[in-house]
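Up next, chain A:
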Amino acid sequence: MVTAIRDHLPVLVVVAPLCVSFVLPTLVRRLRLAEGLTTLIAVIGLSGAGYLASLVLSGGGTSTVYSMGGWPAPWGVELVVGSAAALMLLTAAMVSLPAVLFSVNHLSQEVGSSNRAVWFYTLFLLLYGALAGMAVTNDIFNVYVLVEVAMLSCCGMVAARTDSRAAESALTYLILVSLGSALLLGGIGLIYIITGHLNMGYASQELSRIWQDYPRVVRLAASFFLVGLGVKSALFPLHVWLPDALSCAPSPASAVLSGLAVKGYLICLMKVLYNVFGGSLIQQLALDKIITVLGMAGIIAASLFALAQDELKRRLAFSTVAQLGYALLGMGLVNASALTGALFYMAAHAASTAVLFLAAGAIVTATGKKRVSELAGIGRKMPVTMAAFTVGSLSLAGVPLFAGFVGKWNLLLGSLEAGNWLGAAAVIVGSVLCGAYLFPVIRAAYLEPAPSDDKRQDPGWLQKLSMILLGAAVIILGVMPGPFLKLARRAAVDFIAVR
Partner candidate 1 sequence: MNFRPLVAAVVAVMALYAMLAAVAELPPYGAPDNPTFNQLAERYIGKALEETGVLNMVTSIILDYRAYDTMFETVVLFTAALAVMVVLRTDKGMGG
Partner candidate 2 sequence: MSLVKLGLVDYGNMLMLFVLIVASLTVYFIRDLLHAVIVYGVFSFIMAVVWLQMNSPDLAITEAAAGIITTVLMMLVISRTSRREE
């Protein structure tokens, strides 16, 4: 039994949340049971991901291959659990569990009724299953299907609040993102037509052999993938949907959307670029230059936009766009250190931004204040919330001993290694700007006197627990990044090693 579970763990981490989510809609009258099941599956997911990560770590970096249905690679769908997959799974589980805990007892007032809360949990689990699937899959068409599941569930979660702006921003999101998925499918189609394969490894081999025969097709396919997945993961010039969607969604949804969903698409982009096209082909097509420039532009421009925002959640949303720029920058500098930095930073940013959004959600729920300028003195009234917020901000600003620093340090090393001084400068300037837009919130919260109305207080214990868990995760990632950094480094080496 135990060996059976261990052998089939790659598929069980994907299917278990889905199976639970299938049952949830029949339990609309029993919110407690639904919440319990969701929490249970989040805990199981975390332990499963941890076990897989420990297996990968102790296995010395070899990837486990799981052939779905027993059909070997080019014919069937293949799952590969390597370091990147383990890192992504662990990140997803690490952020999902606190997000679920935050929602318990709290969600039905945010989305309107207990029925809607149950449907929200279902969508959440579907998103989690899709993200786990994205982490382990090694088949480009499977990537497309999973991306669609994630996109529809995100859209439902954004529209979960009953106000009109939620529906409008969800519609904008859906229209833009379905354009993106059409482009993604077009890219898959072009790759399939010229290589005849859907499996990433086989397509990559075939592509390296024949790409000179179809240079324009390869270019077009690469740009389709970049734009299609870029719209979905809100890369800089294509981020227009993100601020509205994140500020309208319920807070657990915005935490997961900003922390995990966009990361899932980014991992898919990374897999496609490195596992299908391969590092050398990226450089020959000059894609790496484009990606690097986009990343740097994203870091600087989105940070400047964030400075101009007064609404807290919108400021955090632009911060998300800026931080995604780091991951893109690392993806573009084709070397191991930069990729390590990008991968680790994605995990670190997932935890940090989730804690920021949850804290912002708690503040909005407690006070009804959405603007940064109205948060004076809140640090003394809501100590746990603001402490979590501070930890998240310090991490994003790249202060040592917090998670973000490790990622940024590796990125810095990577850009110096690639001889890209501009990239290094962008990393540093971006961190300074990040401090500039996040620290005023903290200063206002702690140093300015509170107005006289005294009904603000910390949320319930589950919400506090979830923020404490995420804050602890941020600090642990910063103080002893060992296993995570090891996974990230191995994943980076694996990505680079594909041709």
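For anyone wondering why these and not others, all candidates are chains of the complex that A comes from, given by their letters.
What we mean here is this: a residue touches a chain if its C-beta (ideal position, glycine included) is under 8 Å from a C-beta of that chain, and two chains touch if they have at least 3 such contacts; residues count from 1.
All figures in this text were calculated on a predicted structure; none of them were measured in a lab.
Only one option in 1 or 2 touches chain A in this complex, and it is number 1.
Residues 18, 22, 25, 28-29, 31, 68-69, 71, 74-77, 111-116, 119-120, 122-123, 126, 129-130, 133, 141-142, 145-146, 148-149, 152-153, 155-157, 159-160, 162, 167, 170, 190, 192-197, 206, 210, 214-217, 219-220 of chain A touch candidate 1 in their complex.
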